[in-house]
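Here the complex is missing one protein chain, while the rest keep their positions.
Which chain is which? They are A and B, in the order written, and residues in each are numbered from 1.
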Amino acid sequence: MKTPSEDHDLIRWLDGEMTDAERARFSTRLAADPDLKAEVEMMQRMSSDLRAHLPAEMTVPYGDFFNSQIQVRLAQEEPLIPEARASWLDWLRLPTLITATAAVAIAGFMIMQKGPAAGDSVVLSIYVPNASVHARTFHSDEAQATVLMLDGVEAIPADRKIVGYYIERTETDQEVATTTLYGKSGEVVLVVSKDVRNQPRLLSATPRG
Amino acid sequence: MPASTAPEPGEVSDSDLVKRCQAGDTRAFDVLVSRYRGKVYAMTYHMIQNETEAWDLSQEAFIKAWRAMPNFKLDSAFYTWLYRITHNVTYDWLRKKKMHGDGEFDDSRTEHRVAAGAEAVPRNEPAPDIALKNAELGKRINDAIAKLSPEHKQVILLREVEGLAYEEIAQTIPCSLGTVMSRLFYARKKLQEMLKDAYENAL
Partner (left out) sequence: MNWLLIFAIMTGALTLANAQQPIPVVKPATDGKVWGALVYATNNAKGFVGSNEQAPADFADIPQRLGKVFPYQRFEILGQHLQDVFREYESWVVPTKDLFLKVDSKGPAEGGGMNLHLQFWRDQQVLVKTDAVLKAGSPLFIGGPKWREGQLVFVLVLQK
């Protein structure tokens, strides 16, 4: 059985972390031990395959939107240097921000048809993962509402029955990262958790309808 | 050190951009984001293997970097500093997932029990007929990486993808050199077990 230091020798040889003298000694051992040699060769091969299949740089999906989203968030941050506020932060305030964000929304396209009034809700940025879906936003004076319109979303099949809930209260359990939703009569209606891929899992207790 | 994406001749250097950021210039930061987003995204993607989450975590890494900018003394290359932040953001995320009991990364406790010949490949996966064909091997490697504990994943990616020396890995994590070596050894051993059939069938 190998000792930990022998294990360390193996990987230090593999990763080029040995001194010349250590390397010479290990090479002698390798020549005399076919099992060790086979193990080293397999690990070498695996390292080379790992490097080949795990690129150090990848294309970021919606790269321009990635940058613009960071700029949106920086504008919401406290300035790094308080006195710098007037010189650089002000130009990033809301109206400019909306325009800048609108200009670089790559995934869909968004159009602010008019600037928002002080009491209007406003959509600052949009990210649509599905390239066939287009998003646009505008404010309707008549409805006194802000609209985020998603065009090109695949229709829900007509035979699918949509079960609605009436949720009045929720409790969240941070220990197990779940939220329990309660209905009108205090009954448990639904538990929301997330799976290992961080996608929501909805588990019904008392579906209506 | 990881291969840095050095600015092209005529481009503003990282250190000049950092100084402008420290003076509050968000446009300078935008240039740094464009320069390094591909590397930051690759690191997070390899760690968590989910496009949407990797995208969000990369955003978090850059935001944290912006917040930490006033404390960055330019005593290392900007990217070295940035990937430490990225690495910490991603590793914290993985640890939180693990604490929430996902059960995905449970190999850390078996680190000293990896026996030669142990069955580590899920039995419902058929032995590939053409195991070393590139696409198939790539998928097997990604699947195997996904099954490693955060600690093992961390050292393997820092070594094989980022090309860090042991000393640099120890500083990044941070931990002792001995821990780096142990984790690297057992991570490789684990991967070797998981990929064993692919290699054997190809030989």
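Some observations on this one:
One rule holds in what follows: a residue touches a chain if its C-beta (ideal position, glycine included) is under 8 Å from a C-beta of that chain, and two chains touch if they have at least 3 such contacts.
This is a predicted model, so every value here is computed, not measured.
Residue-wise, the contact with the chain that is not shown comes from A:188, picked out of A:18, A:42 or A:188.
Across the entire complex, the residue among A:27, A:48 or A:172 in touch with the chain not shown is A:172.
Considering the complete assembly, chain A touches the hidden chain via residues 69, 72, 76, 108, 118-130, 133, 135, 140, 142-151, 153-156, 158, 160, 162-174, 176, 178-181, 188, 190-193, 195-196, 199-205.
Following the convention adopted for this analysis, only the chains that are shown with their structure count from here on.
Between chain A and chain B, the centres computed from C-alpha atoms are 15 Å apart. For chain B in complex with chain A, the touching residues are 2-3, 5, 21-26, 29-30, 33-34, 37-39, 41-42, 45-46, 50-53, 55, 58-59, 62-63, 66-67, 69-70, 97, 100-104, 134, 137-138, 141-142, 145, 156-157, 159-163, 165-166, 178, 181-182, 184-185, 188, 191-192, 195, 199. Residue ranges of chain A in contact with chain B, taken from their complex: 4, 7-8, 10-12, 15, 17, 42-43, 45-47, 49-51, 53-61, 63, 66-67, 69-71, 73-75, 77, 79-81, 84, 87-89, 92, 129, 176-177, 196-198.
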